[in-house]
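Starting off with a structure, shown below.
Omission of a single protein chain aside, the complex is shown with its protein chains in their original locations.
Chain nomenclature is as follows: A and B, assigned in order of appearance, with residue numbering initiated at 1 for each chain independently.
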Amino acid sequence: MLDIKTLNLDFIVDNERHSVLKNLSLTVPSGATLGIVGESGSGKSVTAYSVMGLLPKTAEVSGDILWKGQNLLDYTEEQWASIRGSEIGLIFQNPQAALNPVFTVANQMIETIMLHQHLSKEQARATAIELLEKVNITNAADRIDDYPHQFSIGMCQRIMIAMTVSMRPKLLIADEPTASLDVTSQQQILRLLTEVKSAYDMDLIIISHDMAVIAEHCDYVAVLYLGEVVESGKTDSIFKNPKHAYTKKLIDAIPKISFL
Amino acid sequence: MIRLLIKRLILSIPILIVVTFISFAIMKLAPGDPVSMYLDPTVSKQDVQHIRDSMGLDKTIPVQYFLWLKAICKGDFGYSFVSKQPVLEAIFDRLPATLLLSVSSLLLILCITFPLGILSAYKKHSFFDDAVTVLSFFGLSIPAFWLGLMLILLFSLNLDWLPSSGYLDPLLLDEPLYIRVGNIAIHMILPLMTILIGSVAGLIRYNRFGIIKILNQDYITAARARGISERKILFKHALKNAMLPIITLLGLELPALISGSYIIEYIFAWPGMGQLGVASVFARDYPILMATVLFSSFLIVLGNTLADIAYYYADPRISKK
Partner (left out) sequence: MTKKLLFSILYLTTLLIAAVCVPFFSQDPTLIDMAQLGSPQPPSLSHWFGLDDLGRDIFLRSIYGARVSLTVAFVAVGISLCIGVLVGIISGFFSGLVDAIIMRLIDTLMAIPTLFLILIVQVMLKPSIVTVMVVIGVSSWMGIARLVRAEVLSLKERPFVSACKARGLSQRRIIFKHIFPHTLNPVIVAATLGMGGAILLESVLSFLGLGVQPPHASWGNMLENSLGFLRDAPWMALIPGCLITLTVLSLNFLGDGLWVLIDPKARENNVRHKDS
């Protein structure tokens, strides 16, 4: 449903034009998990923000971002607001920073749920608790009234996933979902994402700098280097036969454990 | 909550003690003989000496300080040189008027600063924002007493719309309450305008800067990503976070706000503690001056303590560890 064609993105700062994305094209095949991989500065997160219409005012975009055939770049602010969350959802890199520190988790989840579904406050609260239990937050009924800083980062990410999923998006973009987590939490979150994807029948994009994560969880991959897609295709084929020098470097960088 | 209040007040005691030193020093350093201010020439030398002894003026300074402190704690602040009225009574007579002005200005400040600051930050670098910025620079640079005078010139002397001084038209003393209240409110307009223009200016810039920082935070982007309207993002998500630094700033600005309001009370002849204080400076009425310094500092410390407590409760990251 998502089809990006020749996307160009520049930032204009102090009258200087900085090119961030050049002729970027990628597609998310229906029902698949696409991995976008690249190093810091390659433009991975900016791509996600472009799809959500969350770029700052200094950004100048051209090209096509086709969602269900419509070009999102023509959207007005109201139209964007109508698809954000309900059609396309975004998970952030630092989950604790992505939650408002002065409101309880209950407040934020109920706000989101009531915005997207016609439920009363009590019903929304019950739904929220249910979702939190589904993402393995223990004692959800009590903990929902806690503040974000009272949860661990791993739990915050799970809360974020629960909140985003409550909106029933058709596409879920996870921007470096495990960057702030320790190794065990990383695996839990990635597994949770895959579960949630099949449970709610969503397309999934995982953005990461870690090729190993992509290798394990994504059907397709697009390799980003300095704002351009240098290689893309099925993960298996890319790994077996990397064509671009940079792809080869990324694959080589995966630490391998070998028995001597 | 009460425990926190008590704890904070106890921490403030050293400050209050130093303030008592300063107040006492004012009394002692003041030129002139305090005894003679209360007496007339017909009193005999022996009686003068007798009064001196009973006032403890023959004792050493530290002893005098403690005697004075003891008297203060009992509520005896001495007598005004000018009116011969007990100082505590004189000040308490004036306190309501000052509180009325201060509290009203504080509420109005909050009501004006937040919306303007938020809109200014949101429409960064727009015409609205630039206009607000320039106006607030002006507000910061205008001498408050001159502003008061100019407002009197415009609205009282030239247009005759508003009264230039006082609190209540003496001809209305027998009128029903609502008429008196309305008249007081009319008298408050010019002093309030003067106070507001100065204080709002500084706060708006601070508020704006804080809100710009808040609007750059991840949780604002995340809220947008969930389809939450811009209006809700500004007035719910950003606003509550913006309150925190404002509370701190208000606490820091309190001394200047209070001092400044004294001059304004003087200019507008508003019968508050400040007007009494400034008039007493000219009259060299040291007992009143000393008590005014004490009370003002106490109000400031109280205000800071309340601000501390408010901050503690406003920020869940502190109150829920």
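Note that in this section a residue touches a chain if its C-beta (ideal position, glycine included) is under 8 Å from a C-beta of that chain, and two chains touch if they have at least 3 such contacts.
Keep in mind that what you see is a predicted model, and the values were worked out from it rather than measured.
A.B. asks: Where the complex has a chain not shown, which of B:157, B:179 or B:318 is the residue touching it?
C.D. replies: B:157
A.B. asks: Out of A:58, A:82 or A:152, which touches the unshown chain?
C.D. replies: Spelled out, the listed residue whose C-beta touches the missing chain is A:58.
A.B. asks: Touching the absent chain in the whole complex: find that residue among A:46, A:105 or A:190.
C.D. replies: Once the missing chain is taken into account, the touching residue is A:46.
A.B. asks: In the complete assembly, which of B:91, B:118 or B:289 touches the absent chain?
C.D. replies: B:289
A.B. asks: Determine which one of B:24, B:219, B:262 or B:311 touches the chain that has been left out.
C.D. replies: In the full complex, the listed residue that touches the missing chain is B:262.
A.B. asks: Residue by residue, what part of chain B touches the chain that was omitted?
C.D. replies: 14-15, 18-19, 22, 26, 29-31, 124, 134, 137-138, 140-143, 145-146, 149-150, 152-153, 157, 209, 212, 216, 252, 255-256, 258-260, 262-263, 277-278, 281-282, 284, 289, 292-293, 296-297, 300-301, 304
The definition used in the following text is that only the chains that are shown with their structure count from here on.
A.B. asks: Report the inter-centroid distance (CA atoms only) between chain A and chain B in whole Å.
C.D. replies: Result: the chain centres lie 51 Å from each other.
A.B. asks: Looking at the complex, which residues from chain B come into contact with chain A?
C.D. replies: So the residues of chain B touching chain A come out as 217-219, 221-230, 237, 240-241, 244, 314-317, 320.
A.B. asks: Okay, in this complex, where on chain A does chain B touch?
C.D. replies: 52, 54, 77, 81-86, 89-90, 92, 94, 97-104, 111-112, 115-116, 146-147, 149-150, 160, 163-164, 167
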